[in-house]
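Provided herewith is a single structure, encoded as structure tokens, for subsequent inquiry.
Let's look at subunit A:
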Amino acid sequence: MSQLTLLIVFDAVLLVTLLVLAFAAVLSPEPRRAVMLFIAFGLWLSLIWARLQAPDVALAEAAIGAGLGGALMLAAARRAARTASRSRGDDAS
Partner candidate 1 sequence: MSDAALTHPLVLCIALPLLGAMLVTALPRWSVRLGILAAVATAAAAVALAATVWQQGTLHLMLGGWDRQLAIALRADGIATALVLMANLVALGISVYASGYFHDRVRVRSFWPLWLLLWAGLNGLFLAGDLFNLYVMLELLGIAAAALGALTGNRDAVAANLRYLLVGLLGSISYLLGVALLYTAYGTLDLGLLAAGIADSPQLLAVNAAAMTLMVAGLALKAALFPLHFWLPPAHANAPAPVSAALSALVVKAVFYLILRLWLDLFWPITGMAAAMLPALLGAVAIVWGSWRALRAERLKLLAAYSTVAQIGYLFLFLPLLAATPPGPARDDLLAALLLMAVTHGFAKAGFFLAAGLVQTNAGHDRIDDLGGTAQRLPATTFAIALSGSALIGLPPSGSFIGKWLLMQSAIATGQWWWVIVVTTGSLLASAYVFRVLSRAFGLEPTPMRFITDARAEVPALTLALVSVAVLGLASGPVWTLLGLSAAGVGA
Partner candidate 2 sequence: MLIAQFLYGGAGLVLFTLGLWSFLVHEPLLRKIIALNVTGAGVFHVLIAIAYRGDAAPPDPVPHALVLTGIVVAVSATALALMLGARLQDADEEDQTP
């Protein structure tokens, strides 16, 4: 019984962390930060999937979803930041 409770607590901690990461990623207005949080969310997701006995999917999510998807988004965030700084520069001049 206590083992079951422990397991449920463990699951609850995993899930709460996941949801916190998701909320943080979605609510962050700063692009780079949002992408970083999204990558963390994806990696945490793959951890949970490994715990749910889905190692194949966990590997794929870590590599494709969080890894390559995150890399693509980071490039876009860098782009957005560059444009923003340039337009701020235009405003100042």
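Candidates were picked such that all candidates are chains of the complex that A comes from, given by their letters.
Following the convention adopted for this analysis, a contact is a pair of C-beta atoms (placed from the backbone, for glycine too) under 8 Å apart; a residue touches a chain by one contact, two chains touch by 3 or more; residues count from 1.
Fair warning: this is a prediction, and the values are worked out from it, not measured in the lab.
**Q** Which candidate touches subunit A in this complex: 1 or 2?
**A** 2
**Q** Which positions of subunit A touch candidate 2 when the two form their complex?
**A** Its residues touching candidate 2 are 8, 11-12, 15, 18-19, 22-23, 25-27, 29, 31, 34-35, 38, 41-42, 45, 48-49, 52-54, 56-57, 60-61, 64-65, 68-69, 72-73, 75-77, 79-80, 83, 87, 90.
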